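Attaching a single structure in structure tokens format; questions to follow.
Of the protein chains in this complex, one is absent; all others appear in place.
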Amino acid sequence: GGSDKDADNADDQNKESGSEEAKAGGDLILDVLSDASSLDTHGSNDVVSSNIHANIYESLVKRNDKNEIEASLAEKWEQSDDVTWEFTLRDNVTFHDGEKFNAEAVKANLDRIRDPKVASPRFFLFEMVKSVDVVDDQTVRITTEYPFAPLLAHLSHNGGGMMSPKTIAADYEGMKNGKEPGAVISEQPAGTGYFKFESWETGSQLKLVKNEEYWDTPALVDSVTFKVVPESATRIADLETGYAHIADPVEPNEVKQVNDSDNATVNQKASSSVSYIGFNTEKAPFDDVKVRQAIAMLIDKEEIIEGVYEGIGIQANGPLAPGIFGYNEDVPVVEHNVEKAKELLKEAGYEDGFKTSIWTNDNQQRMDTAILVQQKLKAANIDVNVEVMEFGAYLEKSAAGEHDMFILGWSNPTGDADYGMYALFHSSQKGNPGNRAFYENPEVDKLLDEGRREADPEKRVELYNQVQEHLVEDAPMVFIHHQEYLTGISNKIDGFEIDTSGIYQLKNVHFVE
Amino acid sequence: MTKFIIRRVLQTIPVLIGVSILVFSLMHLIPGDPAQIIAGEGASDKTVEQIRERLGLNEPVHVQYFSYISNALQGDLGSSIRSGRAVMDEIQSRIWVTVELAFYSTLLAVFIGLIAGIISAVRHYTLSDISIMIVALFGLSMPSFWMGLVLIQWFAVGVDWLPLPEFLRMRPSGWGDDWRQVILPVITLGTGGAAIIARMTRSSMLEVIGQDYIRTARAKGVSERSVIYKHALKNAMIPVITVVGLEFGAFLGGAVLTETIFAINGMGRLTIDAIRQRDFPIVQGTVLVISVIFVFVNLIVDISYRLLNKRIDLN
Amino acid sequence: MAKKELLKVEGLKQYFPIKGGFLGRTVNHVKAVDDISFTIYEGETVSIVGESGCGKSTTGRAILRLEEPTEGKVAFQEVDLASLSKREMRKYRKDLQIIFQDPYASINPRQTVAEILTEAMEIQNSVPKEKRRERVLELLQTVGLNEYQADRYPHEFSGGQRQRIGIARALSVDPKLIICDEAVSALDVSIQAQVLNLLEELQEKYNLTYLFISHDLGVVRHISDRVIVMYLGKIVEIADRNSLFESPQHPYTKALLSAIPVPDPEHVKSHIVLKGDVPSPINPPTGCRFHTRCPFAQERCMKEVPELKTHANMKEGHQAACHFIEEIQSGEMNANFEKKTYA
Amino acid sequence: MKQTEQAVLDVRNLRTSFYTDDGEVRAVDGVSFSVPKGKTLGIVGESGSGKSITSLSLMRLLPASGKVKEGEVLFKGQNLLDLSEKKMRAVRGNVISMIFQEPMTSLNPAFTVGEQISETLMIHEKLNKKEAMKKSVELLTLVGIPSPQQRVKQYPFELSGGMRQRVMIAMALACNPEILIADEPTTALDVTIQAQILGLIKDLQQRLDMSVIFITHDLGVVAETCDFVSVMYAGQVVEYSDVISLFKKPKHPYTVGLLNSLPRHDIEQEKLIPIKGNVPNAHEMPVGCRFAPRCPFATDLCRTKMPELITDEEGNQIRCWIYSDQWDGDPEVSIYGEKRTAQG
Partner (left out) sequence: MAQQTVQPTVRKQSNPKVEYYKTIWKRLRKNKAAVVGGILILFFIVTSIIGPLFTSYDPNEVDILNKVQGPSAEHWFGTDNFGRDIFTRIIHGMSLTLFVGFFSVVIGGVIGVFFGVISGYYGGVLDTIIMRVMDILLAFPGIILALAIVSVLGGSLTNVIIAVGIFSIPAFARIVRGSTLTVRKLEYIDAVRALGASDARIIFKHILPNVMSPIIVQATLRIATAVLTASGLSFLGLGAKPPTPEWGAMLSDGRSYMAEAPHMVLVPGIMIVLVVLAFNIFGDGLRDALDPKMKK
């Protein structure tokens, strides 16, 4: 539209100065893999949607780049006892639809996400919340059922984003008329963020415009357009021809191509996620820890990172990425060691190897990983069959425990060890909630439970360190690597950041010459 | 004629019911629980159960089907279980782009196919016939997605003589902004069709040229040009039109790959995404709509038969 | 001669449904054969003549139950064929055979002559396995083909030879009645004569009975004992050959006979040229079906269906269906004929 | 005979071959005849004897694989085979017209009857569309189609076979041709309809003073409509004469054979006397007389040497050794004596 043209003109004027100064305005175009599924921040639980939500909605607190909790919509907060938290809210904030942000609004949001009729996929974030009470207009009290240390981390998650109570009410109205929950909100989302919703053509593009009334310093660009471009080669083409300013994601093997081109570079950012190869620990032969350890030694993580991810990413030794609260840097490293692996197998009685399968969904990197694993395990006579499944089927079947080995990843949007491990390894979380290894260790269960309830951060770190040591010992999974987010950035812009959970930070993005 | 049309429309009803049953059962046979997919990789069982409850997935399958079909008969195709938007809206915002893409591709295919086919038939067994048919076979043998990728690579990485990145601009909706955007997808999709039509036209023309009435025309002293373009072509068009109809249908359903490559927000991608996300109502809706269009296109084909050859008795 | 009834057709009707309307209901019928009755005696040749589409083939097919008749009785040696189950009928097929018009379409192009003939014996199990080859060669000889041709494919034969294969196939199961549906119409005259002679020889040799369907009156006169004339699904006249050709009674028969060119340039002959075309069997004219083209047609002809009967002036066994046979014969009635002589 | 009469069309020694995968097929191999003004020439012969190919050769409408190798087609002295394609187009449908055997397939199913008749008029008479349509209606009246106003707007499938053939005739007559070639125009029709059509052609011929070439395999039709007859066998003319002598005193053994094979409805015959054997294979024609393998009189001479077409003093033609000085068989043989008499 019109802003595009303005930006071009501005570019022309700037040419002479040649200086690299921040410049307001312009329409930022992002090519993204897929469309948001909903604009209701309670209504979905995928990164793509979150990336949109993060620009429209804000939470009570946020995490900075050092993984520290900072004030956002809540100015300050205090914990009166193990289960009670009180938040003082900012009073200069209004929603995009003109509603005032206050304690009622917070209650409306937190109640809704826990409402079984709404059936929010992000319910798990606040499952432990017992009640939300309005103390006064600017104060809200949250009571949990049991002591829950990572509550602030959960509140910093996108799922804790605040939506205008007016839209929430309208949405409930809509549900009465037979509409799906979130349908009304998706039509006219209103948050408090630095961008406002403008338009959405589902499946194609979504446009946000600058929120001029933002309570803090507003964003620099006039508008942001997210365009859906599913084919990677096409995204790169868009970026190189200068049509799009940001292309996300860039495939590892395209990094070189983009960096070699004159008009774009790839932004690399370490993530808080982990990729892993899991074992079905309830099924022979993976119920034998020696077999699991042996395979962990057979797998060459470096080769996978090199071969599949073009060397991008950090080798993982545990489920938590460096920087995450509770990360244990002293956890012993499992070395690639074929001889030792063979010995272990011999001890376990699988001297001659065995036949098994490895499952993956139809994600290129995971399929490639599977191929490398298949190759490596041949060394110990283990014959691996690669099963590729479509994602829906994959989730269902692996939750049901039909698998042998499987490849998956886990991202950690709260930056807390609890999020990064509880669901994956607690025996109450078997199957769908995350523990697809069907791992069960009472010791670990106990540590994880304690970790949640412990208020003292020092003690928590200690507890989680122990968990990670257990995990190395028990080897329910082989942790491969912590991936890096690869985002193609046009040379026309600057100021782009992405956080460790893959959420774009577009507030400071601006056009340069 | 109207009677014929009404009858044909009525006849589509069992077909559509069949299609809906088929898609319904297929979707329920596929492993993959929509609730689980919506909830994501790490949702608790409780969350999943709540979502399942909300979507009515706990009902027996036949109850789900009948409630679906009774709503559908009232014109309500339900709403997406993922975005909550009405299926009709979702489809409406995508269908035209796909129909347009199919339409232009058909135009291209017919235009090139007819010319090539006629030349080939008239000069059959000459060099031009053989070369046209070889080119056509190549067009036919090329995987469309491959061709799309190669085209994108050419135009993006840029051959100097064709520096037209505009070709690649993704369109916000429809083809409004720049007609050039339509070119690459249409070439990608239309090439195979052009090849098929060329071959069909050729064989149909050859067949017609051997007919007695062509000899009659020559015996009247009609010029060769008129014999080909007037007497032969009108008759030769009939089988060609069937193919055109089928091609149009194939373009509608088969544009998925092209849509993916060129980031066109059409029905194909909508359907594929919906299948992957087990968004049942959307899948049912798109399949039904595509089937309706297919049936409708075939109706048009039959009517054009009638217009071309009054002989065909529509009853 | 005491004649033995071989086939008796009574009140045979064959209507073909015309689908149409919504959902393909039957909207109408082609009344291809509409209530005909006749008898064929053993050892004789009865011909059915009439113009294209008058129901000749349909009659033949209905007798063989190649199409299930709509109504009526077909008694073969006093057994009602229509009452038989499909399985029982298959056994009877041995006695009733058919030879078709088109020598090209009536034999499977992918079978050799021997295969064709053996198959027939195999189906009816009429000849023991080991004797079949022998019988094949015998049959070939019977129809005037050579033994060495047994293993050839149909495309290697000429039209006349193929027709002989068709005849051999019909003979292979020792039938009693053979329906010849335009069996010689597609052949050139010189070949036609060969085949006609063959048919006559076989009749003598095996005491065959023929129902001979043809539109060629020359052929019919040559071969038949009795002749049935059909018009638009109904029999208009039945007579023995001489009676029919020498004193045709029905105005249609007369017109038909006169319309045929005579291969004799000096034979000056007046033609009765009928006006108009044959009406559609879907909505046949009321009353006498011929009235739309009949030069004598009266009011009554439009209303009343004439009965097929022997009129006063006719020989025994000669029947015609016309209200005014006697009046026409006696010259009482005037025709508004267009009589014409060529050249 | 009648050589004195002015011949509109004179065909001399026409030879047409097809070049197929299996080699050359000499479909027409030495055909000569002439057509006097206002008279009808019949061409008879069995299927495949080359009748249609002869007529298509005259019109220069042979299929791509066929070629006239030799001969002349003189129309009023002008050899049609020498004309440019453009000039030939002006002849077709204008000076020489043709009616084909299959009325259904010979009309274009996609155009109305009126459009198809008008087209001829628009090409040759340079009429405009309206005039042409008006003339078409007149022509349909001429050929005896009732309510021609409506019929011109109909498509071929809406007409009966007889009517379609009338339309073909109307189309052929549109430009008052001097010669009408009718290739089995009634074979596909019923006898009563055939009688109508034959009457019509005869009628129109007299009114318009046309010459007609009438191709048929039906000797009855020949007897009733033709003035002269040319009998063809295996691509050659074996006998040419006026119609009366042909039937009364046939000279060629093949002609006699034909007549004897013919079952007749007007007389009673004891027994048909067929010609033995089959028409020879187009690729393996006998070296000598082509009829020799089937001829009861054939001698060594017949089997080794092809007889020429000789013209007698009356202008009748015959291709048979019996009538030559070289005949080595029974000198007393009388061919027409073999012909069965009408009383059989």
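Letters A, B, C and D name the chains as they come in the text, with residue numbers starting at 1 for each one.
In this text, a contact is a pair of C-beta atoms (placed from the backbone, for glycine too) under 8 Å apart; a residue touches a chain by one contact, two chains touch by 3 or more.
Here the structure is a predicted model, which is why all the values come from computation and not from measurement.
Here one chain is not drawn; of C:Arg93, C:Arg164 or C:Lys254, the residue touching it is C:Arg93.
Summary of contacts with the chain left out: across B:Leu26, B:Val63 or B:Ile300, the touching residue is B:Leu26. From the set C:Val79, C:Ile123 or C:Met302, the residue in touch with the chain omitted from the display is C:Ile123, counting the whole complex.
Interface note for the absent chain: among B:Ile69, B:Leu107, B:Leu140 or B:Ile303, the touching residue is B:Leu140.
Residues of chain C that touch the chain left out of the display are 24, 61, 64, 66, 89-91, 93-94, 96-98, 100-110, 112, 119-120, 123-124, 151-153, 155-159, 161, 166, 169, 173, 185-186, 188.
Residue-level contact of chain B with the missing chain is found at 14-15, 18-19, 22-23, 26-27, 29-32, 125, 133, 137-138, 140-146, 149-150, 153, 157, 199, 206-207, 210, 249, 252-254, 256-257, 260, 268, 271-272, 275, 283, 287, 290-291, 294-295. One chain of the complex is left out; on chain A, the residues touching it are 231-233, 236, 251, 253-254, 256-257, 303, 306-307, 362, 364, 367-368, 370-372, 374-375, 385-390, 392-393.
Going forward, only the chains that are shown with their structure count from here on.
Remark: among chain pairs B-D and C-D, C-D carries the greater number of C-beta contacts. If each chain is reduced to the centroid of its CA atoms, chain C and chain D end up 31 Å from each other. If each chain is reduced to the centroid of its CA atoms, chain B and chain C end up 53 Å from each other.
Chain B has its Cα centroid 38 Å from the Cα centroid of chain A. Contact with two or more other chains is made by no residue of chain D. Against chain C, the residues of chain D that register as touching in their complex are 46-47, 160, 162-163, 190-196, 198-199, 202, 217-225, 243-244, 246-248, 257-266, 268-269, 271-276, 278-279, 342. Put simply, chain B touches chain D in their complex at residues 210-213, 215-223, 231, 234-235, 308-311.
Contact residues on chain C toward chain D in their complex (touch as defined above): 51-52, 158-161, 188-194, 196-197, 215-223, 242, 245, 255-267, 271, 273-274, 277-278, 340, 342-343.
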